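A quick write-up on the structure given underneath.
Shown here: the complex without one of its protein chains, the others still in place.
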Amino acid sequence: MSDSTEVLASAPTTGPAAVAAGIRANAGAADDGGRGPGLRKGIVAIVALVVLFAVPFVANSYLVFVLSLTLVYAISTVGFNLLIGWSGQIGLAHAALFAIGAYGSAVTVEHGIPFLVTIPLAGVAAALLAVIIGFPAVRLKGFFLAIATLALGMAIVELLVFARPITGGGAGMNVDVWTLPSITGSASTYFVILVVAALTFFLTRRALLGRFGRTLQAVRDLGPLTGSLGVSVLRYRLVAFGLSGFIAAVAGTLYSQLQTFIFPAMFHMNLLVPMLVMVFVGGAGSLWGPLVGAAFAVVIIEFFQDLGDQQAIAYGVVLMVVIALLPGGLTSLFRTVRDSRFGTALQRRKPATPVPGTQGTAAKEDA
Amino acid sequence: MLLEIEDARTGYGGLEVLHGVSLTVDEGEIVTVLGPNGTGKTSLMRLLSGVLPLWSGRITFDGKDLGKAPPNKRAGLGLCQLPEGRGIFQTLTVGENLDLGLAARRASGSAAKADRDRVLGLFPELAGRLDQSASSLSGGQQQMLALGRALMSQPRLLLIDELSFGLAPRVVRDLFDVARELREQGVTLLIVEQQAAALRVSDRTYILRGGRNELTRNSDELLASDELVSSYLR
Amino acid sequence: MSTETVGAGDTATPSREATPVVEFDGVGKSFGGNSVLEGVNLAVRPGFTGLIGPNGAGKTTCLNVVSGYLRPDAGDVRLGGQSVIGLRPDKVAQLGVSRTFQTPRLIPNLSAVENVMVGGGRHHRHGHIAELFGVPAARRDEKTQRARARELLAVFGLGEHPDRAANQFPIGSQKIIEVARGLLNDPTLLLLDEPAAGLGAEDVDRLVDGLNGWLGERPGAAVMIIEHDLELITRLCPTAAVLHFGRIIQNGPPKDVLRDPVVVEAYLGADVAAGD
Partner (left out) sequence: MLQTIVSGLESGSWFALLGLAIVVVMKAADVPNFAMAEMGLVATYVGISLAAAGLPFWITVLATLVVGIALGVLIDAALMRRLSKYGHFPLLLMTIGLSLALNAVVGLLWGHAPRSFPAPWSGVSVGVGGGVSIGVSQIVSIVVGLLGAVAITMFFRSSTGSQMRAVAENRATARLIGVNAGRLSAIAWGIGGLIAAVTVMLQAQSSLVSTITPTSLIIYGFVAATMGGFTSLIGTFVGGLILGVIQQFVGTYMSTAAQFSVALLVVFLVLILRPDGFTKGVRLRDV
C-alpha cells in the first residue's frame, strides 16, 4: 500500500463521515421508514394531521402549548439531524441560528412586516449565515469543526446582547403575537406551527429518501471519495449547513411567537444541549426521530419544570446514557424490537452476515 | 518448538482470508513466509499480533495458547512485531522511538541503557542521530530504527512484515545481514516477504497462495530449484 | 522508456492502434522527499490494461493522479487529449473517469441498487428542487437510473437481491457493487484498484464476466486494473505495464512481460534472480 493510498483510505474515517459512528447504528432507518405501502402511510399521516388540527378545539391551553413546543423543537431537530445525522457534520451553531430566526422575526414584525412573511425571510438569512459558518467545513474536520461552529454560535448570541438598540440587549424583547381572526393567539400560533411542521416533515422526508438524501449519505460515509462519483463534496456539505440553518431559523420564528418574550440567554448552551439530546434520543440519521426526540425533551422540561438543577442533571445524564447505551437513539430501539418480532431472516441483522465498516474494514485500516 | 500455528483461519468481517494455515518456528531459526501480495501474508501477521481474531485453529507460543490475548500482552510475552510500513513515530526523536521498545517490558535504567548500547552497536548509523526527529531519517534508516526498537523489547520471536518494503536492493541486503547477525545473538525470526531475497538468510520457507500453504522447503533447496519462479510468477 | 517502443508482438491486437484514452506524460510525484513516481510514461488504449508491480511501486499513486486526488509534481496526464491536472475529483469524474478503491466503500444502510445509483451523478439533468416537487421529468430520470442500476447489478450476477442493504452482502459482492457503481456514469476510463483482492473464485468470475460484457458494448472505453493476482491480469488484459520504483519498466502482453528478466528481478529481488 503506498502512502497516497493510505491518505485516501483513511480519509473518511478521520473525516466527519466516520466521526458520527453512532449514526451508523441507525443503518436502515431510511429504508425502513421510507418504503412499504405508501397508501396506508398517507392515510395514517392525514388522520394524524386531522386529529392534531382538532386539538385546540377540545384541549386546554396548556396542552396546546406543550404540543406547540414539541412541534417547534421537532422542526428544529429535523434541521439539526439533517446536518449531524445525514451529512455527518458536527456543526454546533444550531441554537444560535434558532435565535436568529426568533430575533429576526420578532424585530421585523416590530417594523411592520407581517409575521408569516418573516418566516421565510428569517430562514433565508439564517441559511446564508449557516453557509458562512459552515465554510470552515472545507478545512476543518471532526471536532475542530465542532469547536469553530460552537464559538461562532456563541459569538452570535453575544452579538444579540450587544445590539441593544435593536434587540433590547440582555433584558430581552417582547414579541407581537400574530392572530387569526376570531381565535386566540396561542391557537393561531399552534395552527401555523402545525402547518409548518407538516410541510417540513413532508418535504425533508421526500428529499432525504430521494437522490438528495442518497448523495448526502454518500458524502457522509465516503467523505472525499465521493468526488470520484462526480459529486462535489464541498457543495453538498455547504447545502446541508444552509438547509439546517434555514430550518433552525424557521423553527426559531415560531418559537418567538410561542414564548412571546425572548432574551439572548435562552439560546446558550442550555438550549444547545437539549437540541443534541433531541437528535440523539430520536436517533441521528433517522426520519421520524426528531419528533420522538422533541417529545422526549419536552416531557423532561415539563416534568422537571421548577427543579432547575435537577433538570440540567437529567439532560446531562440522559445525553450520556443515550450515547453510551443507545447509539442509534430511541427509534433504533423500536426498530430492534419490531425486527426481532416481525422481521424476516433477511431483514434481521445476524452476526453471521458481514457488516462492513465494523471490525473487518476497521481492522484493515488500522494497520 | 517456539511458535506453532495449526490450521488457522481468520479474515475481515465475514470474508475468510486465511483458510487454514499451519506453520512452526523452532527456537533459533529464521523462517520465511513468501508469497505475492494478496495471499494472506499480512493477515497472518495481524493474526499473530492479535489485531485479527482467530476464527478456528490454534496458535501456541512457547507452549502457551495465545487465544484472545490483546496486542500489547503478546508483546509482553516476547512476541514482538515489526509492523508493516515500519510504524516509526514521526513526531518523536530517534532515541524516543528506540525507547518505546521498552514499553512492553518495563526495563529499569541500567538494563535499558545496556539494551540501547547493544542495539546501537548493531546500527551505528543511528547512534549519532538519537536526538534528531525520526522523520529526518531515510527509508533504510527508518527500517533500522524499527528493527532496533523491536530488539529493545528483547523479543523471543521477532515478526518482520516486509523488511524490503520500498527499499533499494543494497539497503535490503544490509538489513538481511543484520537479520543473520540477530540469529547469532539468539533471536528467532519469522519474516514475511514478497522479495525472495529473504531466502538467502533463512533456514526454511513457506510459500502461501490464496490463503493456504502452497509449499514448504528448506530455503537453499528452494533457491536451487526452479519451483520458486514457477510457483510465484504464474 | 518511451511508451511506443516497448512491448513486442503487440501489433496483433487492434486496440493498440486506437488513440489513447489516457496518457501519462513524464508524471512525477514525491511525498516529503520520498519519490514515488519518477517520470511515468504510459498510454492507455481502449480495452483492458493491467498495471502491475511489487508493493510500493506507485500504482495507486498513478490512479490518484488521474482521478484528481493528487496533483503531480511533474508531467501531464491527458484524458482524450485534455489535461486533467488541477481538476477536482468530481470534475474529473464528470469527464468520464470512474474508479474503485482497495477497500470497498459503500453506504452501508442504503440498498445495493441505491448504492449503484449514487454513481449516476453525470446523467442527472434535473436539480434537487425539481425532484422535491415531483416534476415528471425528474421522476422519469430517477426511474431510468434505478432500472439501469438494476441492470448493471444483473450484469454482474447480483440481480437477485437488489434491495438488500449493502452491508448485508459479503465483502466480495460489495467490491463488485462498487464496480457497478462506477459503471453507472458510463465512464470512458474505469480505474480499478485491486478489484479481485479478497474475492473468491466465483466472485472473480462474476467480475470478469461483468466487465467483459460491459466493455463489449463500449468499444471506446478503457479499463485500467491494478491487481496482484497475475492470473487475473493474464486472463483479462491484452497488455500490462509493470511499475517499479516509480517507473514503467516493461509494457506488453502479460505473458511476455512476466518472463522478462527485469520484471522477475523486480518481483523477486536482485540477487535471487541473478543467482539463478
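Letters A, B and C mark the chains in the order given here, with residues in each chain numbered from 1 onward.
Here is the rule we use: a residue touches a chain if its C-beta (ideal position, glycine included) is under 8 Å from a C-beta of that chain, and two chains touch if they have at least 3 such contacts.
Only a predicted model underlies this, so the values are computations on that prediction, with no experimental measurement involved.
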Q.
What shown chains come into contact with the chain that's not displayed?
A. A, B
Q. Which of A:L97, A:L152, A:L225 or A:V298 touches the chain that is not shown?
A. A:L152
**Q.** Chain not shown: contacting residue from B:A8, B:L23, B:L66 or B:A104
**A.** B:A104
**Q.** Residue numbers in chain A that touch the chain omitted from display
**A.** 18-22, 90, 136, 139-140, 142-144, 146-148, 151-152, 154-155, 158-159, 161-162, 269, 273, 276, 280, 308-313, 315-320, 323-324, 327, 366-367
**Q.** Contact set of chain B toward the excluded chain (per top definition)
**A.** 49, 51, 70-72, 75-76, 80-81, 83, 87, 89-92, 96, 99-105, 133, 149-150, 153
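Please note the rule applied: only the chains that are shown with their structure count from here on.
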**Q.** Identity of the most central chain, Cα criterion
**A.** C
Q) Using the average of all C-alpha atoms in each chain as its centre, how far is it in Å between chain A and chain B? A) 50
Q.
From the mean C-alpha coordinate of chain A to that of chain C, what's the distance rounded to whole Å?
A. 39
Q.
Can you pull out the residues of chain A that are in contact with at least two other chains?
A. 1, 353-356, 360-361, 364
Q.
Can you list every residue of chain B that touches 2 or more other chains, as numbers and ranges?
A. 12-15
Q: Give every residue of chain C touching chain B within the complex, in rising order.
A: 32, 34, 54-56, 170-172, 194, 196-198, 228-231, 258, 264, 267-272, 275-276
Q. Hey, which residues of chain A end up touching chain C in the complex?
A. 1-5, 7-9, 12, 24, 26-31, 203, 206-207, 210-212, 214-215, 217-218, 221-222, 224-233, 346, 349, 353-357, 360-361, 364-365
**Q.** Footprint of chain C on chain B - complex, ascending
**A.** 12-15, 17, 36-38, 135, 139, 162, 164-166, 169, 172-173, 194-200, 223, 226, 228-229, 232-234
